[in-house]
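This part shows chain A:
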Amino acid sequence: MSKIIIRGARILGGEPGDVLIDGETIAEVGTGIEAEGATVIEAEGQILLPGLVDLHTHLREPGREDSETVLTGTKAAAVGGFTAVHAMANTFPVADTAGVVEQVWRLGKESGYCDVQPVGAVTVGLEGKQLAELGAMHDSAAGVKVFSDDGKCVDDAVIMRRALEYVKAFDGVVAQHAQEPRLTEGAQMNEGIVSAELGLGGWPAVAEESIIARDVLLAAHVGSRVHICHLSTAGSVEIVRWAKSKGWNVTAEVTPHHLLLTDELVRTYNPVYKVNPPLRTEADVLALREALADGTIDCVATDHAPHPHEDKDCEWAAAAMGMVGLETALSVVQQTMVDTGLIDWAGVADRMSFRPAAIGRLEGHGRPVSAGEPANLTLVDPAYRGAVDPAGFASRSRNTPYEGRELPGRVTHTFLRGRATVVDGKLA
Partner candidate 1 sequence: MKRHLISAADLTRDDAVLILDTAEEMARVADRPIKKLPTLRGRTVVNLFFEDSTRTRISFEAAAKRLSADVINFSAKGSSVSKGESLKDTALTLEAMGADAVVIRHGASGAPYRLATSGWIDGAVVNAGDGTHEHPTQALLDAFTMRRRLVGADTGLGRDLDGRRITIVGDILHSRVARSNVHLLTTLGAHVTLVAPPTLVPVGVEKWPCDVSYSLDDVLAKSDAVMMLRVQRERMNAAYFPTEREYSRRYGLDGERMAKMPEHAIVMHPGPMVRGMEITAEVADSDRCTVVEQVANGVSIRMAVLYLLLGGSDTALSAAPARTEENK
Partner candidate 2 sequence: MDAQHDDTGKAARPVLEAPDIARVLTRIAHEIVERAKGADDVVLLGIPTRGVFLARRLAEKLQEITGRKTPVGSLDITMYRDDLRMRPARALARTDIPGEGIEGSLVVLVDDVLFSGRTIRAALDALGDIGRPRAVQLAVLVDRGHRELPIRADYVGKNLPTSLRETVKVQLAEEDGRDAVLLGVKQATPADTQ
């Protein structure tokens, strides 16, 4: 078995120390560790984190392999420091049966770059009308625990209630894409000052907040847990904060782009900024950062949404919604949360590894950096500064809103159960 020593990294941003990886597990954590025949990675000045976990990734396979495959998506994940991703269900065919989730799960195993945990659809075909076979997906080899119609909202209150109740049988969670469909007909961007000027259909904050309010009440009523996908408004934060204060079992995620970008960018009409939920205002961005810092929002999830070039190289209304995010997530979090002093690196480990793994009930990930744990680790150089160059992405798609933007930090190494998937910032 191969041995690796990571020497001198600040573990979770704390004191410098050494970590010995033996095979698939962490053998020892301490100082001055020596081991015969071990590869030594000198990591002074770098931060060692538990492997990052993404609760919200679109890998597009099966069906849209022109934008991403499980293989390219997991490569992108590894480059971004992730060791596990949750693959969303809105594929073609939709991941609403045991067969499809097992296919995605198997493709993830074959890729070897990052664990892939399929998410199952809540309703058949994401149509919101009939529950998918949630139990069968849970019982399949994929072991689905997170269910979501992401991309679409489970807007029927009765279907949502039943789903919340049903998944209690196997400790599942429903991840809601909160978007009231009638209030967002023809919606193109955040409704407000900028949309009024640009003449783009408004996407009101209330369309998100009303669904979240309903769902936290439903979850409380039936005693289930609900997870809110990509929360994007200050009002949503208030509702989740209130629900948590009641002791209800509510969790929430925020995307990196909602922590950094605002709807002012839409003035360029460049569809690279078109995303669902839409970019909001500066006030929303600040509220989201604060909520992530104080724990109201549990975790960061990328909502990595690859699209082929032609789906963004067009007029705004015709463009697809979404941004790739796996390879830039940690840098954006460093810029918006760490460099601003809102959270420390231990906080990053919590929001990007421990908590998402806990919400997804994912085993072997989001574990402490200590002896005996699986060696899922991410090494970050926080001093690095560089402009984002989509040409260098491992993802098959390039639809990043950060092209040319200088972002801090870089993942230098990623270890998936002791195997380096990324070495010196490059795929191994």
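Heads up, the rule we're going with is that contacts are C-beta pairs under 8 Å (C-beta built on N, C-alpha and C of every residue); 3 or more make two chains touch, one makes a residue touch a chain; residues count from 1.
The set was built so that all candidates are chains of the complex that A comes from, given by their letters.
Quick caveat: nothing in here was measured; it's all calculated off a predicted structure.
Engineer: Which candidate touches chain A in this complex: 1 or 2?
Structural biologist: 1
Engineer: Mind listing the chain A positions that touch candidate 1 in their complex?
Structural biologist: These residues of chain A touch candidate 1: 188, 191-202, 204, 268-270, 310, 313-318.
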